[in-house]
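Input: a single structure, listed below in structure tokens.
Yeah, one chain of the complex is gone here, protein chain that is, but the others are all in their spots.
Now for chain A:
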Amino acid sequence: MDETRFEEDDYEGAANKKYTFFVIDGSPAMFETSKDGEESEFKSSLKLVLNEMVRICCSRSLNNHIGVVVTGTKNSDTEGLENSCLLVPMGVLGQEEVNTIKELVDEEDILSAMKNLSGGHHQSDLSNVLNYCKRVFASCPNTRHQSVIYLTNNGNPFGRDDFWESSYFKRTKTAVTKIIGLGHRKTLGEFSVILLPEDGYKPQNKEEKRKEPWYQLDTEVFSTECDASARIRQKITAQRSHASLTVNVGPGVTFDVSVFSMVMEARPLDHSQKYTKDTEEKIVKTSGYVTKKAKLEIECEDDNETSSSIDETQKTLQKCKLIQEEAIRNRRDLKKSIVLGGEKIILDGEQYEFMSEVNSKGVDVIGFVPLDRVDREVSVVSSKIIQPNDQTTVGSTSIYRALLDRCWARQQAMVCKYQSRSKQKMRIVALVPFKKDMTLIEPKLCGDDDEEMEDKKPDLLRLEQQRAQVDSSEWLHEGFMLVGLPFREELRDDFRRFEEQQTVLTTESTKDQIDTMKKFVKRLTMSYNPSFYENPRLLSERSALCLEATGEELIERKDTLEPYYQIPNRLQRVGTEIEKIVETFHLTDEMKEEKAKPKAGGKKRKTAEESESEPSAKKVMTIRECIEAGQMTNFKKDELLSMAIEHCEAPKSIKSKTKNDIISLIELYLNENSSTTWNV
């Protein structure tokens, strides 16, 4: 039922391949350095390519095929590719390919290294290279996305100002058109030009842009929305929609949309395949479903025996045998059972499926609600956006835009019944409009009773939002966002907790207290967008993998999630504010008190840096801390038993239960009696 399943790279499978050629301009100008000490643009290009190659190699997917070509070389060993050198032939990358590029980047004298490779410079024809790329694309199966990325520092290689008249430009234009294709149904073709240096001249208005030859071939060439590496990434990862659906507005009014995931958790690198250390043999898994009884029998047996190596072998054989001969290998063949209301109900696969099957694929508009009624933070679907799809229904874009414009202006959301595929879970969703222009929002006629807005000018809010957009333009898309509204079972009511807060915390914060905090907050308020923080785990995995594969730490391993107070200048920034907080809330006494207290949990109150080296097991801990740290299994059964009897009102008879049962009994008791705890 997991809706993210179809988006995962692994699942895209062989049917969804992406082919990208990096074509690097190899003319002499690319090897020159404009400023002393700066690297040549050829080297920058190679680095951009290398980074992307490394990134692709460190992902879980094998669907990205890459080739690298350098133009303008004397020799060419490749048929059909004139005066250009194929550094990396189109294919799935590996250690060898990455190292080819890496060695070149590492050369002190790239120019002579290139000369050795290709025999020196010679004029080449870009259209010839592009035609070669097109032929390679055509020979590849299952193409979903074909892309050529040309890296150059030459604003106009076509030799004349009226480049459009030149036959070279015309040839190139034709070749580009072929690559982009005219919409062969599922293949997306792209041609992009990365013009170096990145901070070079960029025409602003359309008139000037039109005068640029590259603009004629790639309208995004001067885009400032993101930097070169981000653009490359965009071009390589073709976005496939999560689903194509029909939106039913009412009788006779339907249009088509595609659903895209905006965010998807990048999972840790796959290392499930294991090998024996001595012989590097592949370790495989035999698995199947056996009755619980059979499994217990086989596992208990081995507890009683001494485990010599023969026994291990025996056990392995025994297990394999059991799995191979008796197990049900296919999950489909299993039945499902549940005990309810005194009956054991057994369902076969068909019944089980039929039981919760709904066939209402698509988006069915139920009605409109004011936007502020939709609590987007409690969405139970990871964020998605829908975009109109004119390919299947003409006019989809028009009605989509009209709905978007009016819903945005009136701050209305569409509530819909939503099912992405016939066997996926049916949900109620809100389609929440988003447009960049805040000024289009119409003021409400009736008085705004939203207290949040009361003393703030709406303009200020808008300004904040507008500013936020500048920081995150890369991830800001206009359109309807899809918010999965929770069902009753998916939502918890906070009311009782709020009431409890109200009764326990009777004194309201004074203005002074709040102002103290405000000063602190203001000092640490900074812009934010997701690119600020990399996943340290992935970074570390990639760094290690890269080091192993290329001999160099191409990716730096670092913890990007450091708290601000570990960064000296940030800590300094709020020095006085922290003092003020300590003073206002009389925290000095409490801090001292805590330090003096040697008992439970005292150690963890020291600053973070100090506590890390402490071996946690030796600490005096409370039982609750043990549970949270997952250390319950470290206790002996007798210890657990006496704790359960002493603290948890457990009957003596639990002696007969297993260790795990006692642990869960203790945990359950603690959950139910939130005030109970003891030291261990």
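Just so we're on the same page, contacts are C-beta pairs under 8 Å (C-beta built on N, C-alpha and C of every residue); 3 or more make two chains touch, one makes a residue touch a chain; residues count from 1.
Please note the rule applied: contacts and distances are computed from a predicted model.
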Looking only at "Cenp-O kinetochore centromere component", "ATP-dependent DNA helicase II subunit 2", "LON peptidase N-terminal domain and RING finger protein 3" or "Trafficking protein particle complex subunit", the name UniProt gives the absent chain is "ATP-dependent DNA helicase II subunit 2"
Per the whole complex, from A:139, A:167, A:224 or A:337 the residue touching the absent chain is A:337
Among A:47, A:171, A:202 or A:376, contact with the omitted chain is made only by A:376
Where A:113, A:322, A:441 or A:665 are the choices, the one touching the absent chain is A:322
